[in-house]
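What you see is the complex with one protein chain gone and the rest in place.
In order of appearance the chains are A and B, and numbering begins at 1 in each one.
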Amino acid sequence: MSSKEKGWKEISPAGVCWKSSMTYLTGDWKTYHPERDLQKCTKCLLCTIFCPDGAIHWKPEKGDIEFDLSFCKGCGICANECPTKAIVMRI
Amino acid sequence: MSFSEGKFTAKDIAEKPELFMSGHRACAGCAPATVLRLIMKATRGPTIVTNATGCMEVSATIYPYTSWAVPWLHTAFETAGANAAGIETALKILRKKGRIKDEQVDVIALAGDGGTYDIGIQALSGAVERGHDFLYVLYDNEAYMNTGIQRSGGTPYGASTTTSQAGTAVPGKLENKKPIAEIMVAHDMPYVATASPYYWKDLIMKARKGIEVNGPAFLHVFAPCPRGWRSDQAKSIELTKLAVETCIFPLWEAVNGEYQLSIPSKVIALAPQKKKSVREYLEGQGRFRHLFTPKYEKMLDEIQRFTDEKWKRLLKRCGMTLAA
Partner (left out) sequence: MKSVVKQEIMGLNGDEAVAFAAKQADVDVVAAYPITPQTIIVEKFSEYVANGEVNTEFVCTESEHSAMAACLAAAAVGARTFTASASAGLALMHEMLFVTSGCRAPVIMAIANRALSAPLNIHGDHSDAMAQRDSGWIQIYAENAQEVYDSMFQAFRIGEHLDVQLPVMVGLDGFTLSHTLENVQVLGDNVVKRFVGTRQLPTVLTHDGRTVPYKLDPANPMTMGPVAMPNYYFEFKRQQEEAMRNALRIITQVHEEYGKLSGRYYGNGLIEEYQIDDAEIAIVCIGSTAGTVKTVVDELRLNGVKAGLLRIRTFRPFPAEDIAKALAKVKAIAVMDRSMSFGGNGGAVYQETRHALYDFSTHPSIVNYIYGLGGRDTSPRQIRKVFEDLQKIVQTKRVEEKIRYIGIREGQGGKDE
């Protein structure tokens, strides 16, 4: 019996979810992580588009992309699709 | 910007908020997850999403967590079409009665090939026949992946799934993939299209068109599952490019029943030397591994033959013929 879970008198009826998945960090799933060669990167943003987890963000204020490794599962799609091969997957 | 005309850049897309949030528990390299992110980027305002049971539903809404930043409803496996009908109808009447704000709310139904080709086809067909205003997006990973890779009506010829296994006596699924998009065109509906996530701009544009159309719209999206297809998880998007280049999954739209080939497939039609052999697409997937053995390799020719046949037929419908 888990004491951390809520009881039936405490939760809203009908199972409406009350936690955003942004608090569930899937980053520890990965074996490989992406590393980017800033010289080769043209900021085409294809990686931000193809990432299944939305773990690559375009930061307009920085004028650059950012990998969010707390969600990255290390699938390697970004590296595979990068037109300039600027991303490699490393352990 | 005119989204449905494709007048947007990758930056425009990247700057739109993520309505399908990170932290979902889809497998690494899951193309349907990418598809969902891109579909949600195509929305234009208040949107309600309803999802059939399946991978995307289960992996994104494990109580108490949710990856959905928009109102979202799941009821059962067969009911994506019926849910959309109910939601759209309720919005209509509540708006009319002044009980909710008088604003446009778009309804999107999401379902996998499981919830569309087979168990969900009745509700989809009924909702389309009644003309409800909604966009139905089929994310097709070609089997009942969520329950463990069992065959569906969308599983292609020759694929090995757990209920159509490739063994010493039978070489995988012997039936052809049901032409679901053509079936939907035959419903006389305003908009049907096929899309592939590698061609993200085409996909988003078509999703937006489907949202904007007044009445039902159907978008068939190709979405590889590295787990079920036994393919490299890094190549999920690349496979969607190959599927188009081999004409296994051509891209087209049917606007009020009139077929139009989409640019990525048009390129191939106009320059047939660019058309790749189906082997290039099949060889990267473990579910077709048995086709590359002496016993079953004749099936590769069979697959090439009917792929070419269907491609020719599609070109005819689109008012094009193969260049000599």
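The working rule: a residue touches a chain if its C-beta (ideal position, glycine included) is under 8 Å from a C-beta of that chain, and two chains touch if they have at least 3 such contacts.
Just so it is clear, the model here is predicted, and its values are computed rather than measured.
> Can you work out which residue in B:10, B:69, B:183 or B:267 touches the chain that's missing from view?
Touches the omitted chain: B:69.
> Give the residue, chosen from B:13, B:36 or B:87, that touches the chain omitted from the document.
Spelled out, the listed residue whose C-beta touches the missing chain is B:87.
> In the full complex, which residues of chain B touch the absent chain?
Spelled out for chain B, the touching residues are 46-48, 50, 57-58, 61-66, 68-76, 78-79, 81-87, 89-94, 96-97, 99-101, 105, 122-123, 125-126, 129-130.
> Just the residue numbers, please: which parts of chain A touch the chain that's not shown?
For chain A, the residues touching the absent chain are 2, 5-8, 11-20.
FYI, only the chains that are shown with their structure count from here on.
> For chain A versus chain B, what separation do you get between their C-alpha means, in angstrom?
Comparing mean C-alpha positions, chain B is 23 Å from chain A.
> State the interface residues of chain A toward chain B in the complex, per the touch definition above.
11, 15, 17-26, 29-30, 44-46, 48-55, 57-58, 60, 68, 71, 73-77, 79-81, 89
> Over in the complex, which chain B residues touch chain A? Could you list them?
10-11, 13-15, 18, 20-31, 33-34, 37-38, 60-61, 63-67, 197-198, 200, 226, 232-238
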